[in-house]
Each structure stands twice: as C-alpha cells, then as structure tokens.
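Of the protein chains in this complex, one is absent; all others appear in place.
Take a look at subunit A:
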Amino acid sequence: MKYVTIFFQYVAQYMKSRLTYRTDMVIEIVSDLLFQAVNLIFILVVFDHTSFLNGWTRDEIIFIYGFFLVPFAIFGAFFNIWDFNERYIVKGEMDRILTRPIHSLFQIILERMELESLFGVVTGMAVMFYAARDLHLSFSWYDPFLFAAFVLGGTFVYAAIFVLIASISFWSDSPTSIMPMMYNIGNYGRYPVDIYNHVIRFVLTWILPFAFVGVYPSAYFLGREEWYSYAFLTPLMGLLFFSFSVVMWNIGVTKYRGAGN
C-alpha cells in the first residue's frame, strides 16, 4: 500500500516538472511518434518492392511491429534505466537511495520514470488494428486477456535485461556501452526470427529473449500455429527473467561500495 501511495506521489511530482516545459514535452511526444513512424515507413517502403519477407506478408510484419510497440512503451515509461551506472554509481547517488526505507530498484524506477513514453501503447494498438483489419483476423473473448498477459510478459523480458545490465555496475563501475547495444539488439525482435541464422535465433529466444517482445506473442494472434508454444511461453519468460534480475539486483546492492570522493 505504501508503495502505491508513493508511486502516485511521484507521478504527480513528475507531471508538475514536465508541465514546466510544455513545448518541449509536446515536441518529445511528437518525436516519439516520429521514431515509431520511421520503422513503419521502412516496412511500407520495403514492401513496395517485395510481397513476402520469408513467407510473412506486409500486414503481418506491421502487426508484429505494432505489438512490439506496446510492451516497449511500458518498458520505456518505467524501466528505462540505461544511465544507471553514470547517474547512480559514478555520481554516488546510490548512497542517497540506500538510506531510504523503500526498495532501491523501486525508487530508481520512480525517479527515472518517463510517462510520455506510454503514448506508444496507443500508437502500437492503432498500428495493430490497422494491420488486423487488412488481415481479417478474428478474435475470441479471451484474446484481450492473453494480449494483456503477453504484453506484460514482453515488458518484463525487456525490463529484466536492462535491470540485469544495470546490476553489473555494482561489481564494475567502469563505463560500458552494453546498454545502448541492447537497444540495437532489441530491434532484432521486431522481425520474424526465422530470417536470422540459427545462432542469432537461439540468442534471441533463450539468452537475450527479445523475440518474446514481438514476434512470438504476435504469432499467436496471427494464427501461426508453429509458433504457438513459444507464444504461450511469453508470460512465463517475463516472470522468470524478471525474478532472476531482481535477485541479481539484490545481490548486487550488497556488493555496492559507493564511489567515494
């Protein structure tokens, strides 16, 4: 309960600070939209020149992309802690966090919140509906629930990977560029994994399971039965990976020594 109250207090505070620079906030949302549009334009332009991508049609690829946007938006709003090392370890901010009686990861998530990113949920849904209409997909009554479960699973997969990498900083505070690398690897999950070779496919499924954020769960809605087992694994993968990352984080915090002056 205390956590819920604190969460909403932070949200209120966040809104106040963002509304100070209104123009910038609008531009930021627009630039998010632009960013999402860029990838859509890429798909549209490419399919002007070909009708199948390894057996997947244009609308299926667009659907996968639309799905990907939803968990990615939620991840971006709450778990986007790419500058954790620099901001909290090198600058010693972690000391401040640890003196407070709230779980350290929770505090950092609150401080680094970027709620504008949630607009991506709307965009993603719109893109999916657009593609679903052209594909004449039919949905059952339980599909919205599965959708919610898959989205949460995907969000937690993403979050887990970033929390794990952030935890590395507890052991080594030397700057690494692993974080930006993850964004780029994450892009692989937006396309059907069968266009990649076996090694990359394995990595995207079991090591850095980005495929669970886009292609696998979408395959269920697209009726691609060969991928169903992977699709239903999505919530489980999210849960497992996220629990593992929190455990690693908790171990990491005990190893934290402070940057010193």
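Throughout what follows, a residue touches a chain if its C-beta (ideal position, glycine included) is under 8 Å from a C-beta of that chain, and two chains touch if they have at least 3 such contacts; residues count from 1.
One rule holds in what follows: contacts and distances are computed from a predicted model.
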Match the chain absent from this complex view to the correct UniProt protein name in "Glutathione import ATP-binding protein GsiA", "C-type cytochrome", "Protein pafC" or "Daunorubicin ABC transporter permease". "Daunorubicin ABC transporter permease"
Out of A:V11, A:V46 or A:V247, which residue would touch the omitted chain in the full complex? A:V46
Selected from A:I185, A:L239 or A:V253 as touching the chain missing from the view: A:I185
Touch list for subunit A against the chain that is not drawn: 21, 23-31, 34-35, 38, 41-42, 45-46, 48-50, 52-54, 175-178, 180-181, 184-185, 187-188, 191, 195-197, 200
